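Note that one protein chain is taken out, while the other chains of the complex remain in position.
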Amino acid sequence: MDVRELIARRISREFKDGMLVNLGVGIPTLIPNFLPPGVSVWLESENGIIGFNGIAPKGEEYPFFIDASKAFTTIRPGGCIIDSTLSFGVIRGGHLDCTVLGALQVDEEGNLANWIVPGGRLAGMGGAMDLVTGAKKVIIATEHCSKDGKSKILKKCTFPLTGIKVVDIIVTDMAYIEVTDKGLVLKEVAPGVSVQDVVAKTEASLIIPPNVPEMNLN
Amino acid sequence: MDVRELIARRISREFKDGMLVNLGVGIPTLIPNFLPPGVSVWLESENGIIGFNGIAPKGEEYPFFIDASKAFTTIRPGGCIIDSTLSFGVIRGGHLDCTVLGALQVDEEGNLANWIVPGGRLAGMGGAMDLVTGAKKVIIATEHCSKDGKSKILKKCTFPLTGIKVVDIIVTDMAYIEVTDKGLVLKEVAPGVSVQDVVAKTEASLIIPPNVPEMNLN
Amino acid sequence: MSSKLKSVREAVEMIPDGASILINGFYQQGAPEDIINEILAQKKKDLTLYNNDAGEEFVGLGKLIYAGLVKKLVCSWCGLNPLLPKLVEQGKIELELNPQGTFVERIRAGGYGLGGILTPTGLGTIVEEKGWGKRVNLGGKDMLYHEPIRADFCILEAYEADWVGNLIFRRTQRCFGPAMATAADVVIASVNTPIQPIGALEPDHIMVPGQLVDVLVQRR
Partner (left out) sequence: MSSKLKSVREAVEMIPDGASILINGFYQQGAPEDIINEILAQKKKDLTLYNNDAGEEFVGLGKLIYAGLVKKLVCSWCGLNPLLPKLVEQGKIELELNPQGTFVERIRAGGYGLGGILTPTGLGTIVEEKGWGKRVNLGGKDMLYHEPIRADFCILEAYEADWVGNLIFRRTQRCFGPAMATAADVVIASVNTPIQPIGALEPDHIMVPGQLVDVLVQRR
């Protein structure tokens, strides 16, 4: 299974029917494809949509309707349009059941760095800082290691932070990790991955329960 | 001429076409009756109306539409409904060209007391504190003296205040007074009233210009 | 998605004694008279209420005050409730007065996840003297800081709703509704017209997103 699909599939199991969620760019946008039957969620877009419905079919693009990724979109029956103040009221006010975002680094305290690489191209934080501060549950969807093989799960983030002590769950191609007051708890491993593999590829300390089951991806 | 009509007539001359204004209960509500031809203003109601149109005709009361005085109302073509946050955003944000309110006491610094008499029945300030803080121009419409003959225009207010240094203009049955940094300036007297009459009935010090014309009420 | 529809009795049974409740309404408009009557019938006690006014003896939340069910009230105006000042004097009810713009902005701050509000309104008045707002100097200006307001419940009336819980108000029924609906753990809406199928409401016209609304009561 494709690494990105694996991560998206595992996270899709966290969603309950009727939840209001915001999905970041990249892996998170794949999640709706893998929701179990009977589970549908309301997708929030920072620019003021509750219930957007994916990319508009060719020829049906409406000129005044885009999502936060600049793609022409449509709205699900029962969705609504809100202005930016309410959009961020919903986000910051704890009305968002869950946000799923990518990471550059995440650490033992649940600190997250995901908006800029030092010396990298300046882009700005957009809505990410509000999302991680306000959402009821912050799930990080990321490959376990960066392209040069280094762990993205660190004792302490070194890149500029997006938020302090904000992350609840980290799902990677190797592991499902929960952030707790005592530290990072390894709750599940990916199929074919051992606890030792995860420990070897993780810079952060991991709390290892006696029994670490394999992820359920169905 | 009725005292209340006199005050309302004089204040109506302050209004320019297209202004957005909020009128308190009592004398201020009479003002629209005396607007010169070609001058119409948008009336704001704290509960979220811009452009309300007086009391609804008998039999045309709409159950979901009242003004801030609890009377069934209607809306002028071009008016709109806003929620309470925007209603007070308009008020506090300086978008209201003028508010006209009654007074219990007003003083040399432009302080206003108009919401509670000490020992009197508790009612609450409602929207009055926001109105006097936010409106571009605060005009006080009041009889010059209270029923027991005491001046309402004092050196220093003694009743609980509605706002500090908020009043711009005071219009009474005796005088048109402007609040300036230097004190209260007697700008006009009512027909048949002398400068000496006004001074005699005013506890506050008044600055008297060389020429104090009579109010124009037409 | 399970239905949000409850009877008014079931809806009010969710409210425990001691609950805090945001009640929409400017006078009785926007206020859900059916839900208020049911709170009275079920004799919910020790309530903390947030409403612009204090109702009247036989109107709105005034009925709850006259019945002795209210422990604390935050409002901007109480001129039509002559019993309230007496109860305050007797120490039987705690009253906090907020300027109306401060009142609604505090509720919005609670619902929008903000740390409170900063307003020039009320400086040098009873609002500051009583400590309801605290003078701070920020950005070179004196302001009153007020904490955000959140409550356990919000009850309000809406003209239209769909099964998602999306709400549309008519005219001045709207007032405090959009702000209050963001600031409570449980939002209960009493709907004037028959609840509509999902997709029937124009997305641009919805005033409270249904995801913020927990319970719908069909107004009779």
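The chains carry the letters A, B and C, assigned in the order they are written, with residues numbered from 1 in each.
In the analysis below, contacts are C-beta pairs under 8 Å (C-beta built on N, C-alpha and C of every residue); 3 or more make two chains touch, one makes a residue touch a chain.
Since we're looking at a predicted model, the values are computed, not measured.
J.: Please work out which displayed chains the absent chain touches and list them by label.
T.: A, B, C
J.: Check each of A:A8, A:L23 or A:L161 against the chain that is not shown and name the one that touches it.
T.: Considering the complete complex, A:L161 is the one touching the chain left out.
J.: Using the touch definition up top, pick the residue from C:L84, C:L97, C:M143 or C:L201 that touches the left-out chain.
T.: Answer from the full complex: C:M143 touches the omitted chain.
J.: Out of B:G89, B:G110, B:G124 or B:G163, which residue would touch the omitted chain in the full complex?
T.: B:G89
J.: Based on the whole complex, identify which of A:V39, A:I55 or A:M129 touches the chain you can't see.
T.: A:M129
J.: Give me the subunit B residues in contact with the hidden chain, please.
T.: 17-18, 20, 40, 42, 50-51, 75, 77-82, 85-86, 88-95, 133-134
J.: Which residues does subunit C use to touch the chain missing from this display?
T.: Within subunit C, the residues that touch the unshown chain are 105, 109, 112-120, 134, 136, 138-139, 141, 143, 145, 147-148, 168-171, 174, 203-205.
J.: Could you pull out which residues of subunit A are in touch with the chain that's been left out?
T.: Interface with the chain not displayed, on the subunit A side: 45-49, 62, 64-68, 70, 75, 81-85, 87-88, 91-92, 121-130, 133-134, 160-164.
The criterion applied here is as follows: only the chains that are shown with their structure count from here on.
J.: Going by C-alpha centroids, which chain is farthest from subunit C? Tell me that one.
T.: Here the answer is chain A, farthest from subunit C.
J.: If you average the CA atoms of subunit A and of subunit C, how far apart do the two points sit, in angstrom?
T.: 34
J.: Which residues does subunit B have that touch at least 2 chains other than itself?
T.: none
J.: Of all residues in subunit C, which are in touch with two or more distinct other chains?
T.: Residue numbers touching two or more other chains: 108.
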